[in-house]
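Beneath this line is the structure, given in structure tokens, with notes to follow.
A protein chain is absent from this complex, but the other protein chains hold their places.
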Amino acid sequence: MTDALIRQRERTPDSHDYPTRRYDLVKEFTWALAMVTVLSLLLAAVFSSPDDKAITLSGWAKADPTDVVATAAGELAGTTTSATYGAPYNHASEGQSVLGMKLQKWGGVGIPVDSADLVLQPLRGVPGDPTLAMALQQWDTLTPTQQTADATAYADAVAKATGGQLGGISPSGRYGPVPVLAIRFLDLARAGGLEGSLTSSGSFYGGDQTRTMLLLADGAYLEDQAVADHLGGDQWGMMNEVGNYPGQPWMWLYTFWYQVKPFSTSENADTQVWALMMVLTVGLALVPWIPGVRDIPRWIPVHRLIWRDHYRRAGKA
Amino acid sequence: MTTTLRPEDRTWTAALKDRLSRALPPDQILPDRQPAYVTSWIYVFGVVTLAALVVVVASGCVLAAGGSIWWHTSSLGHFTNSVHLWSVEVFFFAMVVHLWGKFWMAAWRGHRGLTWLTGVVAFVASIGTAFTGYLSQANFDSQWISGEAKDGINSIGVGAWFNVLNGSQMLTWHIVLLPLAVGVIVVLHVLMVRRHGVVPPIGDEDREASR
Partner (left out) sequence: MGIALAAGKYLSWGVLSMSVTNACIIALMVLVFVLALLIPFPSGNDRHRTDPPPPPERPAP
């Protein structure tokens, strides 16, 4: 940085030492407010806003019953995304890290969730079903190894079932109580008995959808709908909205990194992208103090357009 | 008027009053004149951003009056939601054009670095506010966005404390905590602009103030 630049920077004149013009601050704000209000009302009237209904568990069960059964089996087998997630839900994985910092694990298991319980807890609340009661009893007597083996075997069979025909799966003997549990779970979902059941957990007022969302996100149906709407992570989804509605254009840089290597194939993509965006954001905030970057406006003189009246007048003086 | 009491007798109130009056003399808070070099349409985007924020908050208040699920069942509620969405789009539109303008003016010159910094913080806080807004819609968008966002937030270890799957928590962050934070930052930002005045043109450093 040259001495001339240093001198320039230290000698920005006081704005109060300039000739002034009459100016009505309050009137300008009032005009701006009126215009933005009219503009917002117009845009709202012409374009409206989206409101795609939430996927209910009953709706999921009716639209993709095989997915519900597969998810239930996976929860019991401990193979779903939530079951193998790690912090904050369980200790099943070390989680993501960046630059050797295991940030996810350091957060701790602050929201403990037993994925098998996402299936078992609602089922245990079902009265007057002796077959289900027996299956639950049988499940409870199995060792964890047996539970995993039965559930994994059934989940594999569901995955292989042609055309999602669950009836074509071999007799339940090889899978222990799992088929009964999974099919009863599907029936419960279809009948609407699952709505709120994982939210309330004994309390009248819901409000926290953590466990319900983990169950739904463990299935494939939610993501299938999102990808169909161009909202997937590798579709620049963070920027998008359903249909043709405006999305979040300001998220362009955050979602960009997920589209390119190394992030697009990294297991630690989330922590890495977050760390990168933190650095860039701090960089943006500190532009006034970053040599080179802070001089770009001098090198590329867009300002000559902005202050052309002033420069013209000063040139005449 | 500065008090002339001994330091040990000065009240906290008087000390604060003096400090504020020195930082922001009354005729600088609401001036009715501006430097003659402020002659470009690029200058309107700050006030347009501010006006858009007012419309965002106002439409948000109407939504709050109806309750968090009102807009799903009422056509007036849905229209209010649309006003809220579009005023947010106008808000970000104007804010980014404002940012572009301020960058090309190197508006941080003359001890205005903190003005720039508070502007960036306001930008980031606004993104966070918008994000919790999307989570509060209680529809398919909220389901998908929360499901995806949880992975990002869990990956940095704060997911147990800031739980995006907890709609009731995200709603209260969206309508109370974050608007307050944005409000405070914006007020500070605007007061700083008033205190330092509009940044003089690049190139005026080499000479006395123009006449």
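Per-chain residue numbering starts at 1, and chain names A and B are given in the order in which the chains are listed.
We adopt the following convention: a contact is a pair of C-beta atoms (placed from the backbone, for glycine too) under 8 Å apart; a residue touches a chain by one contact, two chains touch by 3 or more.
Just so you know, these numbers come straight off a predicted model, no measurement behind them.
Only one of A:243, A:291 or A:315 touches the chain withheld from this view, namely A:243. When the whole complex is considered, the residue among B:89, B:148 or B:204 that touches the unshown chain is B:89.
The omitted chain makes contact with subunit B at the following residues, 33, 36, 39-42, 44-45, 89, 93, 96-97, 100-101, 140, 209, 211.
What subunit A contributes to its contact with the hidden chain is residues 16-23, 52-56, 59-60, 62-63, 225-226, 228-230, 235-236, 239-247, 249, 259-260, 302, 305-306, 309.
Keep this in mind: only the chains that are shown with their structure count from here on.
Measuring from the averaged C-alpha position of subunit A to that of subunit B gives a distance of 25 Å.
For subunit A in complex with subunit B, the residues that touch the partner chain are 7-9, 11-26, 28-29, 32-33, 35-37, 39-41, 43-45, 47-55, 85, 87-88, 95-96, 103-111, 207-210, 213-214, 216-217, 222, 225-226, 231, 233, 237-238, 241-242, 245-246, 248-251, 268, 270-271, 273-274, 281, 284-289, 294, 296-298, 300-303, 305-307, 309-311, 313-314, 317.
On the side of subunit B, the complex with subunit A involves touching residues 30-40, 42, 44, 47-48, 50-52, 54-55, 59, 71-72, 78-79, 81-87, 89-90, 92, 96, 101, 103-106, 108-113, 116-117, 120-121, 124, 127, 130, 134, 137-144, 146-148, 150-152, 154-161, 163, 165-169, 196-206, 208-211.
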